[in-house]
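Comments concern the structure below.
Every protein chain of the complex appears in place save one, which is left out.
On to chain A.
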Amino acid sequence: MRNLWLGGLLTAVFAGMAVLSFLWTPYDPTVLDIANKIKAPTLAHPLGTDHFGRDILSMIMVGARTSIAVALVAVGIGMALGVPLGLMAAARKGSLWDEVIMRGNDLVFAFPSLLIAIMITAVFGASALNAIIAIGIFNIPVFARLTRSGALSLWSREYVMAARVAGKGAARISVEHILPNVANLLIVQGTIQFSLGILAEAGLSYVGLGAQPPTASWGRMLADSQTMISFAPHMALFPGLAILLTVLGLNLMGDGLRDLFDPKLRRARS
């Protein structure tokens, strides 16, 4: 439970920053102020300024928005396509459908996701949208497999049999009875994929293939500060910490949620 709270808190802090950045940031992160470049943290700039004199706190807030938006939509794509595919495969277990869907998933799964993401952004141009699509595609098999394996164990349950006897079709059973019972699995996996999405966005931005300037992005902040790390460590430290803490928070939250949803643990606790 402690994991859940700590993870939830960290996630909430960064999500809060992202939401707040729509309404207010200490400075405009797209306005350059060359005269004030590379300033260590002060009261006016709590996290210092970067090599163009932009306020790092403001950039991290907007960067949180970029990261979260990319990761959220990518997980959304993965769930929206992966879950129906998984349900379909489970409902027609052993059929040609099942084979085609799952082997297709294996195919996507077999490629190193970040490499393919780099390829996609290199071919179609570097942008946040292409990064979202690239990361999203690789979320599909994760959710499809999870849904299928969760659903398969449910199809032999009595209440599903009862529903079949009552004349409900496979599609209806999948939506009404199977999906609610695999939802907890999906939420846990979604949290983990969300943190992986943030890492992937940071990685793509770091090599210059994610969100393009002037959109602030944590990965690009890290890349920009690389040659200055020896005399301006704050420029690398804060975006690095932002990535670390967000990913840590989401992972802790995922762990905590799994413990919470696990019936065995729940029974043991009560």
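As a convention for this text, a residue touches a chain if its C-beta (ideal position, glycine included) is under 8 Å from a C-beta of that chain, and two chains touch if they have at least 3 such contacts; residues count from 1.
Everything that follows uses one rule, which is that contacts and distances are computed from a predicted model.
Missing chain, UniProt name from the options "Glutathione-binding protein GsiB", "Chemotaxis protein CheA", "Sarcosine oxidase, delta subunit family" or "Carbohydrate ABC transporter membrane protein 1 (CUT1 family)": "Glutathione-binding protein GsiB". Set against the missing chain, the residues A:31, A:80 or A:100 yield one that touches it, A:31.
Looking at chain A, the residues touching the absent chain are 30-32, 34-35, 37, 51-53, 125-126, 208, 212-214, 226-228, 230-231.
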